[in-house]
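Here's the structure, in structure tokens; my notes come after.
Note that this complex is displayed minus one protein chain, with the remaining chains in position.
Think of it as A and B in the order they're written, each chain with its own count starting at 1.
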Amino acid sequence: MTRKKYKQAKPLLFDRLFPPRTMMVGGHTVQKPRSRAWLISIVLLIVVAASVMITEFDIGILIKRGHQLWVILAKIFNPKWEYFSKVVNPLLDTIKMSVMGSVIGSLLALPFSIIASANIVKNGILVAIMRVLLNIVRTLPTLVIASISALMFGLGTFAGTVAISIFTFGIVSKMMYESIETVDMGAFEAMEALGSTKFRAFWSAVFPQILPTYLSHCLYSFEINIRAASILGYVGAGGLGILINDRVGFRDYEGLGMVLLTLFVVVLIIDNTSQYLRRKLS
Amino acid sequence: MQTTLNPIEAMYDNRPRRWWIYTLIVLLLTIVLGWSSTAIEFKGIASKGAEVAYGIVYGIFHPDTNLLWTLSPDGVPYLLLQTVGIAVLGTLIGGLLAVPFSFLAAENVVPKWLAFIVRAFTLLIRTIPSLVWALVWIRVTGPGPFCGVVTQSICSIGMISKMYINAIEDLDTKILESLDAAGCNTFQKIRYGILPQLYANFISTIIYRFDINIKDATTLGIVGAGGIGAALIQCINSRRWSMVGAFLFGLIILMLIIDFFSTRVRKRLARG
Partner (left out) sequence: MIEFIRTGKTYPNGVRGLDDVNLKIDQGEFVAIIGLSGAGKSTLIRTINRMIDVTDGQVIVDGVDVMTLRGKSLRRFRRRIGMVFQSFNLVTRSTVIKNVLTSMVPDMNFFAALFGIFTKKQELSALSALDKVGILDKAYTRCDQLSGGQQQRVALARTLNQNPTIILADEPVAALDPVTANQVMNDFKRINQEMNISILINIHHVDLALEFADRIIGIRDGHIVYDGPVKQVTEQVLDSIYSGAPIPKVTDSVVEDESKTTKPMNASATKEVLP
């Protein structure tokens, strides 16, 4: 019987700098790796200290002016009901932007995520480049994209929709290529064996496997997008954000409260519906 | 005429007809999409729009190198570090504060009614966009990075406690039985039975949230809560493209680095 050779785990940098202690226990040699806890604690301490300094951390202010918070919060939780009529339209705008943005972003994400999947596209360089590009798109904060869009396309919901599409594109494509790589390629192989082109084999054999995951990711991004869309108005990209900017400017916290309340209700409904649908998909 | 259909034809005739469900769904989607597309009034790319696009591309490839390499508080490195600092503290404080919240909201720890109230409370915190929180907190702390820290702490509590709660509810309590049998007191049971199960999950959550907070800290800067966001937006609005390019460049590099490390650490945590 041949003996199995167990591959030694590659030594980590830490273990090379601080070699493990060798101990003799009952006649056998045991290698105990040195504890990392102390290194991590020191690093953490330094990082926290640096952060405290650079952010001008000042608990004093909180103590002194903390009561202000309650004043404001009290007003927010006392919403101005008459204000609702002014909230409706921007609210609908926000929802429309989210829907369109999510749909466009998700549709665009699919072909790109396929190119970024190592099991479908065999060209390693192409996959790597695509992934870097997708990562870069993901790193841009939505508000930054929104303000640039607002400059390019003028104020209003169009800019917001563009921003949301780009944002959705970023997160859905990453989730998708991670899912595509876990797909069972067996049926794909079978289709190629019976004379199908790669594209049709993908469509008939791989796509049905990822479709539920794809829809689930789209719904999830829609949940996130409602929240994101609500603040885009702050930079002029339409929706509730304009109202928020507005009310805060006038110190009208009761009005703000109304806006937030409607947002809360809508988010609640959408979240629950989305989670229900996502559970049915899996 | 056949009095008995052959079994194949019989099977075909009895096939489930699902096409009307699909048509319904397609119809529904078309209506929703049609309604939503009214939000897209393409006023045409504003005449300056193409300028803007060009300016940004130009800016990214010709970043203002003075800004990139300076150590002054207006420069890219300082602002990036400030942004990181805001995210670090915001995540850590939020993560710590979230612990008691999530235990109080876990149905296997406290009675259902209490859990429900606490959860509703965290849901409230989560729904108020961080931008709004920042605007509120500015009245308390004044503008600046500290406002960002406080805002992020509160907002992080929202998402982190949601994930903590999941971890807590998945706890395997059988280990408590064996610790009990070995004669441990409550503190020891928590320390050796519960904490090891939660530890890896908590850390992973915190790192995940840190990732998100870096982006968020940039956004908060726009309302004056410190970090690179404020400078970025100002330059965008005043069309100083090279400066915009510098900031974007630094921001993208920062995020790629952090993304890279956080994914690696989280993978190692998951695999152990």
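Operating definition for what follows: contacts are C-beta pairs under 8 Å (C-beta built on N, C-alpha and C of every residue); 3 or more make two chains touch, one makes a residue touch a chain.
Keep in mind that what you see is a predicted model, and the values were worked out from it rather than measured.
Undergrad: Of B:I8, B:I21, B:L71 or B:A181, which sits in contact with the chain we cannot see?
TA: Of the candidates B:I8, B:I21, B:L71 or B:A181, B:I8 is in touch with the missing chain.
Undergrad: In the full complex, which residues of subunit A touch the absent chain?
TA: 1-2, 184, 186-187, 189-197, 200, 203-205, 208-209, 212
Undergrad: Identify the residues of subunit B touching the omitted chain, counting contacts across the whole complex.
TA: Per the touch rule, subunit B residues meeting the hidden chain are 7-9, 11-12, 15-16.
Here, only the chains that are shown with their structure count from here on.
Undergrad: Could you pull out which subunit A residues touch subunit B in their complex?
TA: Touching subunit B from subunit A are residues 47-48, 50-58, 61-62, 65-66, 68-69, 72-73, 76, 93, 95-97, 99-100, 103, 135-136, 138-144, 147-148, 151-154, 156-158, 160-161, 227, 230-231, 234-235, 238, 241, 244, 248, 256, 260, 263-264, 267-268.
Undergrad: Where on subunit B does subunit A make contact in their complex?
TA: 32-33, 35-43, 45-46, 48-50, 52-53, 56, 78, 81-82, 84-86, 88-89, 92, 123-124, 127-129, 131-132, 135-137, 139-142, 144-146, 148-150, 215-216, 218-219, 222-223, 226, 229, 232-233, 236-237, 248, 251-252, 255-256, 259
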